[in-house]
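Following this message is one structure expressed as structure tokens.
All protein chains but one are shown at their positions in the complex.
Here is chain A:
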């Protein structure tokens, strides 16, 4: 704002005057401008007093104003007449019109004042309101009806709108309730099963993937909202707002059947055994409060697990080389643990609609223990992939046992690596377990049959409570009834393994028997015959007899088919009598007695003069053992010894 030096600005008005006349020599004669007074007069002339008069006066005095208007006109005429005499010079006296207007205004004001004062007296004039004309506002009846109708229609529309809103809100409430049920059910479902939203579908996961399974089946199920419910009717008891759709190959129920049978005579018989059975039993065991979808989930998951087990077993059956190849037929795996025996593992899947029961299962056909073990083994396998030994693993290391990752840097040789690695698969494990179970059962049966068949030396079997999937043990005692404390030299510990039975004798001998049933039976029979001889030996000690000779395996006499015969010779305390026993598993017991020669009177000999020769024992004579009294061999022996002792 403080720019350069101040500039003087002068303002001059344009002096534009009207040209009155232009002379011949070009000189302009201007009209002289109006003086101030002249200007004022000009302005005053412009004021129209008549107009302002009309706006201030009431309507009632309109006639009077009209009259008054006439007045200035008359006066104006008068003035004009006066002025007419003066040669039409309207601006003779510029304030003339003003004067007249004022005079008229004065007159009117005076009249108004008079009127008002008269009215105030109320003697001669009174003010009355102007009456309304009723006849002009009277409407016809039709119009009234129409207007009433319209009014009612608007009221009705308002009410209807309100009602509509109410009904909509009620519907929404019910919808909400149903929605809330669906949501709460969905929440409950989600708390137990894995759900995820894909697009506008809700999918769930039935598989064991999160538990460590590597089975490629996805196991997805879909949750669908159950909208086909009529809200007006009563909601049924087992109504569930959501339905689930399980994949078709997992529907129904399944189980794995493991059984051992005699070998099928013809390969063609395999796979024709119908393995379905009624599956309604499964569902009834589930808690009644459990809603239906969950039951289906559990059975579907079981089906998936059974499929995984069978897939793993089939894969191994095909890959693993064994002496006798395993046969995989449809849903069945058949292998031969022992010759003449067949182990079949099959998946029985029934979809619920089929109620066929073909060959009904005998209850002892199932090896339930093995089926349970299969489930446990596959779960064990799942856990291994997730165990802390495997996971977490460094990105550069292969997916294996933690210690095995160190095998490279620590230069492990093959033995060390093998000791860390697991080589056995599911199938091998199950076959080993099946073999062991079978061997154990057969051993028990052999021992029991022997025990029931043979009375004389008694067999007692004490099975151990603690055993392994691959090993069990039983202690077999061979005793004589009534003489258990004396004759307890035959005690056998049988360790039943997968394919062999290891027998540990009390005296330290270890014998390994194969899986053949006959071997065990023969061995036990030979032990029983040996027991008789051992019992005589112990009895001799008790009775005071001397053992002259004892042999577990005699080389003389007829050859036994099973084992060897054993023999013992005992002599009485005074040496007069001797008893000789030969016991064989097949030939039984033969007892011979030697009496002193002096008893045998008829064999007097003249050659021997000295009496002392008569004290020697003479020839052997066999005892008719079957006619001896006594309930078992050792009892009879005791009686014999007692009889021979003077």
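Throughout what follows, a residue touches a chain if its C-beta (ideal position, glycine included) is under 8 Å from a C-beta of that chain, and two chains touch if they have at least 3 such contacts; residues count from 1.
Please note the rule applied: contacts and distances are computed from a predicted model.
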| item | value |
| --- | --- |
| Record-based protein name (UniProt) of the chain missing from this complex, from "Protein KINESIN LIGHT CHAIN-RELATED 1-like", "Mediator of RNA polymerase II transcription subunit 20", "Sorting nexin-30" or "UDP-N-acetylglucosamine transferase subunit ALG14" | "Mediator of RNA polymerase II transcription subunit 20" |
| Touching the absent chain when the full complex is considered, from A:405, A:488 or A:505 | A:405 |
| Candidate in contact with the missing chain, chosen from A:8, A:262, A:414 or A:509 | A:414 |
| Missing-chain contacts mapped onto chain A | 396-397, 405, 407-414, 417 |
